[in-house]
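The structure appears below as C-alpha cells.
A single protein chain has been omitted; all remaining protein chains appear in their positions.
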Amino acid sequence: MSKVILTLKRHISAPVHLDTLTPDRVCGRKVTELANEEVWEGNRRIKIKTLFNIEGNIADKPDDIALEIIGDLSRTRSIGYKMTAGTLNIRGTGGLYIGESMSGGNIIVEGDAGSWLGSNMRGGTIEVSGKTGNFVGAASRGTTKGMMGGIITLKGNAGNEVGAWMNSGTIRILGNSEMAPGIHMTGGTIHISGDCSGRAGAQMKGGKIIISGNMQAPLPSFSFEEIREQTKNEKDSVRGPFYVFSGDNNEDGNGKLFINVERNSQLKWYEKFLEG
Amino acid sequence: MTEETIQSVVCTVCGCCCDHLEVKTKDNAIVNVKNACAMSTSKMLGYMNERLTQPKIRRGDKLSNSTYNQAVDSAARILAKSKSPLLYGWSLTSCEAIEVGVDLAEETGGFIDNTTTTCHGPTVLGVQEIGESSCTLGEIRHRADLIFYWGANPVHSHPLHMSRYSVLSKGRFRKSRSERTLIVVDVRKTDTAKLADVFVQIEPNRDYELLSAIRAAVRGDEIEQDEVAGVPVERIEEIAEKMINCEFGALFFGLGLTMSAGKSVNIDAALSLVRELNSKTKFVIMPMRGHFNVNGANNVMTWLTGYPYAIDFTQGYPRYNPGETSAVDLLAREECDSALVVASDPISNFPLQAAQNLASIPLMTIDPHETPTTLCSDIVFPSTHVGIEDTGTVYRMDGVVLETRKLVDPPKGIKSDVEILRAILKRLRTIRRLG
Partner (left out) sequence: MMEKELAVVNGLVFDPLNRIDGEKLDIFIRGGKIVESVGKKARIINASGKTVMPGGVDIHSHIAGSKVNSGRLLRPEDHRKDVEPRTRHTYSGVGYSIPSTRTTGYRYTKMGYTTVFEPATPPLKTRHTHEELDATPIIDKGCFPLLGNNWFIMEYLSSGRVKECAAYVAWMLKATKGYAIKIVDPGGVELWGWGKFLKGLDDPIANFNITPREIIRGLCKVNKILNLPHAIHVHTNNLGSPGNYRTTIETMDAVRDLADEKKPVIHITHVQFTGFSGSSWLNLGSGAPEIADYVNKHSHVSVDLGQVIFGDTTTMTADGPFQYFLHKMSGNKWTNGDVEVETGSGIVPFRYRRSNYVNAVQWGIGLELALLVKDPWRVFMTTDHPNGGPFTSYPKVIAWLMSKKAREKTLSKINKTAKKRLDLPSIEREYTFGEISTITRAAPAESLGLKNKGHLGLGADADIAVYDIDPSRTDPEQSPRVLRRAFKEASYTIKTGKVVSKEGQIAGTSYGETFYVESIVSPSLEADLLKEITPKFKDYYTIEMDNYPIAESFLKNPSRIPCKSEV
C-alpha cells in the first residue's frame, strides 16, 4: 500500500473542483506530475501544488494506493468522482459530491461531509464520521435512477432526501435522518439507527427502510402489514420488533417501512388492525 | 402641456402581468391609472419615490457621486478580478436585459441566479422530476369548474387574478361564479379563504401529508389514519370526490406550499397528484409567480444555457445544481468574491448569513430605487423602470409573452438596465483583451 498525502496549505475561498483526485486517476504518475496538474478554483485554473503539499509515493495500481487529503475541504467538490479502486481518506470537513458515481474502492471522511455524498454510486464504500448534508446517495436532478450499488455508512446525522431515487445498495445512518429518506426509491436498503423527521419512503416503488428510532407517522398512503421481530439490512440482522408498513400505494409500490415498536408508542393504535 | 392617454398598458408588478391598464400622462409624468389593482396603482403613481439619480462609488465608508463611465469601469474591473462573481436578481427587469446578463455572467466566468432561488425554485425542481400538466390562464377562465388556491392568497398577492383568470372571471363555458367551486387550502383563514366554497385549514408544514392523502383518496385507496394534517379523512375523501367529478380542475399554489417544510418534495406531491387526476378528468396546475418577470428570467436563462436559474459558468460552460450553484447556498458557504445585483433587494430578503456575506464582498447594484441593498453596495447604478420608462418583454406566470410600453421618459441621465449591462460587458471585454 503506498500512501500519498495531500495537506491543504492555504485557505480556499472559491469552489475548487477536485474530481481528478482519485487513486485510479493518480496511479502510475509521479508526485511532481500530480503537483503540476491543474484544477478549477472558481474561474481560474490553478496547479494542485498551490493548494496542497504533497508527500509520499504513488503506486502503479489503484488498489495499492491510499490517498489522504487533509484540511478544511468544505468548499471543494467531487473528491472521489467516479473512483474505481483504492482508498481515499479525507481528514477534515469534506465538500460536496464526495464519491459521486464511484464504482469501487473505499472513501473515509473523518469529519463532516457536504451534500450529494455518494450521488449515483455504483459500488465501493463510503464512511463518514461526522454529519452529512442533503441528498446522500441520491440521483442527479431530473434522473429517475439513483444509487445502483455500494455501501454508505454515516456515523452522524444526515440531511433531507437520503437515497432519493435509489435503485440498489445500502445506506446506514447511525445518527438521525431529516425528511423524506428513500423518496422515489425503487430498491436497496436504508437503515436509520436514530430518528427520522418524517416522510420516509415517500413515493417509493420498492426497497426497504428501517427506522430503529422514532418517526412520528408513516405517510397516509402506506398500509400497516404486521409486526416483525427482526429484519435484515442486507446481510446483517437488525433487532426489532418493528411495525411493518407497505407502500407507497400512490405509486403502486411494494416497498417496506420498518418502524421500531418500542421507540414509537404513538403508533400503537395500528395494532388494532392485527385483531381479527 | 402634453397630455396622453395610453391604452393596453402592461402592469409590471406581479406575475399576473395584467395588460388592460389605461394610463394618463401629463408633462412626462403619470397622473392617472385605470383598471389597475392597488399595488399597480401605487407603483404607477409612486415610481419616482426614492429614486436613485446618480451613479455612486464607495470611497471609505461613504457612497459618493461618480460619473457613469467611472462606475462602469470600476464595475468591470471588479468582475475581471473576480474568481467567483455572482450576478443576481433579474426578475424585475426585461428579457432583453436578462439576455445581456447571461452573456455577462459567461464572460466573467461567474454564477447567475434569479429570485426563483428563494421562491419557486422548489417548483422547478419538482417539475424536473415529474413534469407539469398546465395551460395558459385563458384555458382556466373558459373551462375550469373547480379551482384550488393552495398556500396562496391572491386577494393580497395577485389582486386581479381571480377576476381576470379564475373563479370570478367569465369564460366561454363558465359564465358565472355559480358555475365554479373554489377550494382554498391554507394554515389560516386568509381573505381569499373567506371567498371559498370550501376552506381547508391545514396544520403548518403538513402539506405533503395532505397531498399524499388526497392522492390516495383519488385513487380509491383506504387511508388508515382518521385525520391527516389536521383534516379529517371524510373531508379528504369529499375533496377527492370533487376533484374526480369536475370537468376541468385547476390548482394554483404559492409560497405557502413551496416554502412549507420539504419544499420541492411538496411540489413533487402536488404535480404527481395533478398528473394522476388526468387519468380521470382534466386537471392542471400552475405556480403563482410573484414578480412580473421571474418567468422571463427562467425562460431566457433556459434558452441560453439550458437551465432556469442557479447557473455556474466558472468552468466555461453552464452547470446547474440548486443547493450547490444557487445564490443563497453560495453566499452561505462564502464562496463568492463579488456580486452584481440587478433589480432586486437580496439584503432585505435573503437569510441572515447569506445577506451578511453579500454585504461583505464587493457589491454592485443596478436599481431604480434606493434599497437596503443599494445602501450596502460599493457601486450603484440608477436605472429606469421597465414598463414605465422603457419597453422590454416580460413573461406572464403562464408563459404568455407581452411587450411592455414606454409611458414616460426617464429622469435625465438615467439609463436602462440593458444599456448599463451592455456597457459593463463591453468594458470587461476590452479590459480582458488588453490583458
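Here the chain labels run A and B in written order, and each chain numbers its own residues starting at 1.
The working rule: contacts are C-beta pairs under 8 Å (C-beta built on N, C-alpha and C of every residue); 3 or more make two chains touch, one makes a residue touch a chain.
Bear in mind that the values here come from a model prediction, so they are computed numbers and not experimental data.
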Residue among B:25, B:326 or B:393 that touches the chain left out of view: B:393
Chain not shown: contacting residue from B:47, B:320 or B:381: B:320
Touching residues (missing chain, whole complex) on chain A: 140-144
Touching residues on chain B - with respect to the absent chain: 7-8, 10, 19-20, 95, 99, 103, 106, 124, 127-139, 141-143, 164-165, 172-173, 247-248, 275, 278-279, 281-284, 298-300, 302-308, 313, 315-318, 320, 393, 395, 399-403
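As a working rule, only the chains that are shown with their structure count from here on.
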Centre distance in Å when chain A and chain B are each reduced to the mean of their C-alpha atoms: 34
Residue ranges of chain B touching chain A (in the complex, touch as defined): 82-84, 108-110, 125, 128-129, 208-209, 212-213, 215-216, 219, 221-225, 228, 261-262, 265, 268-269, 272, 276, 313-316, 320-324, 333-337
Chain A residues touching chain B - in the complex, by the definition given at the top: 13-15, 17, 40-44, 74-75, 77, 96-97, 115-116, 134-135, 140-142, 144, 160-161, 179-180, 183-184, 199, 202-203, 217, 219-221, 223-224, 248-250, 270, 273
